[in-house]
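Single-structure report; data block below.
Only one protein chain is missing; all other protein chains are in place.
And then subunit A:
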């Protein structure tokens, strides 16, 4: 029960930090609204900045597929770390057998990395 309380209190603190992290921008922006002098900028100030020329067409264009491939690689290796963390923490109890197993697991992912490397996915143009 004691431990559960400590556990819950620690996450309550995290929640408090989340609340404060949201509150600070809200309060600061509200204070800024109260403090600044009332002023209405001219219409052309509301245009999007484009080095002084009239902005043309929407800027949300199709993007290079490269970004997507990097995101995929990120997911693969981030999931790998999720498996590596528990192994690293429990390594003392697991010993050499788990090390070999983990080596096999990582080598398989490394083959993927080398494959991507050879396919020139990692090359940023």
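The definition used in the following text is that contacts are C-beta pairs under 8 Å (C-beta built on N, C-alpha and C of every residue); 3 or more make two chains touch, one makes a residue touch a chain; residues count from 1.
One rule holds in what follows: contacts and distances are computed from a predicted model.
**Q** For the chain not present in this complex, what protein name does its UniProt entry give, out of "PqqA peptide cyclase", "NADH-quinone oxidoreductase subunit H", "Sulfate adenylyltransferase subunit 2" or "Carbamoyl phosphate synthase large chain"?
**A** The correct option from "PqqA peptide cyclase", "NADH-quinone oxidoreductase subunit H", "Sulfate adenylyltransferase subunit 2" or "Carbamoyl phosphate synthase large chain" is "NADH-quinone oxidoreductase subunit H", the UniProt name of the unshown chain.
**Q** Pick out the residues on subunit A that sit against the missing chain.
**A** Touch set of subunit A with respect to the missing chain: 2, 5-14, 16-22, 24-26, 28-29, 31-33, 35-37, 39, 41, 45-51, 55, 58-60, 63, 67, 70-71, 73-74, 77-78, 81, 84-85, 88-89, 91-92, 95-96, 99, 102-103, 106, 110, 113, 117, 122-125.
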